[in-house]
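The other protein chains are all here in position, but one chain of the complex has been omitted.
Now for chain A:
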Amino acid sequence: MVESGRKLTFAAHAALILGVAAMVLPVWLAFVASTHPGTDFLTGRIGFLPGPGLIANYKEALFTGSSVSGFPPVGPMLWNSFVMAMAIAIGKIAISLLSAFAICYFRFPFRVTAFWLIFITLMLPVEVRILPTFEVVANLGMLNSYSGLAIPLIASATATFLFRQVFMTIPDELTEAARIDGAGPLRFFWSILMPLSRTNIAALFVILFIYGWNQYLWPLLVTTDQSYYTIVMGIQRLAAAAAEADPVWHLVMTTTILAMLPPVAVVIAMQRLFVKGLVETEK
């Protein structure tokens, strides 16, 4: 039997508690900052305890924005982020389900070619094709639009491979039975494959929602119109303003909290699906 090792267990708890503290501290300090009125920052009175400005700050950030630095309210940005995250998650799942279905359940010329074309996207993150992709989107007239924010990001090799793996585990007898009962390919897809992949879809959705919400470089490139800013990239404009003469730290930190709240809430609320999705997509 492994020794119970009280000292070791104690050390383990201590390490974990320190770890949790290190994870929480930056967010706690941001939260504290988001509850102090802007003037408190000038006098350096911000410590470890919340101040009286919580409601005022969040109201100002969400609905008025900062008039001094010309920063728009972040309420609409939250909405834009939500739309983009949903569009990316749903779009990626939809087109990946279809392509995985085609690759698994049909034999046709260029099947393997199609597979490799999809595979190559793994090696082409936005960062390595940044200018030309921007040009394509500009030429298609998709700058400053929801379609420009979402569509170029919804090709997904990872999701296609994941669904391919799921489909490969589904017994052939089911397909045979469906065919004997007269089901065509689309009927089979909708009535048998979809229900059987439900938990995989849900797990992937959690991961992709976070992925979409946290996009930074892409929205930065394709939006110049403030009404299409997403909150994660919009925050940078505000931080830049804060570095200037008139710091608006209270608004920056309020926006920071607002920007991380939705994805963090999703992870905590759907922890089991999140872990499943994370582990599956990296297989």
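Throughout what follows, a contact is a pair of C-beta atoms (placed from the backbone, for glycine too) under 8 Å apart; a residue touches a chain by one contact, two chains touch by 3 or more; residues count from 1.
Basically, contacts and distances are computed from a predicted model.
Visitor: Out of "Sigma-B regulation protein RsbU (Phosphoserine phosphatase)", "sn-glycerol-3-phosphate transport system permease protein UgpA", "Protein N-acetyltransferase, RimJ/RimL family" or "ATP synthase subunit a", what name does the UniProt record list for the absent chain?
Guide: Of the names offered in "Sigma-B regulation protein RsbU (Phosphoserine phosphatase)", "sn-glycerol-3-phosphate transport system permease protein UgpA", "Protein N-acetyltransferase, RimJ/RimL family" or "ATP synthase subunit a", the one UniProt assigns to the missing chain is "sn-glycerol-3-phosphate transport system permease protein UgpA".
Visitor: Among A:57, A:80, A:96 or A:200, which residue is in touch with the absent chain?
Guide: A:96
Visitor: Among A:61, A:74 or A:154, exactly one should touch the missing chain; which is it?
Guide: A:154
Visitor: Considering the whole complex rather than only what is displayed, give the residues of chain A touching the chain that is not shown.
Guide: Residues 1-3, 5, 8-9, 11-13, 15-16, 19-20, 22-27, 29-30, 33, 41, 44, 46-48, 94-96, 98-99, 101-108, 111-112, 114-115, 117-118, 120-125, 127-133, 135-137, 151-152, 154-156, 160, 167-168, 172, 175-176, 179, 184-186, 188, 210, 213-214, 216-217, 220-221, 232-233, 235-236, 239, 243, 247, 249, 252-253, 256, 259-260, 263-264, 266-268, 271, 274-275, 278-279, 282-283 of chain A touch the chain absent from view.
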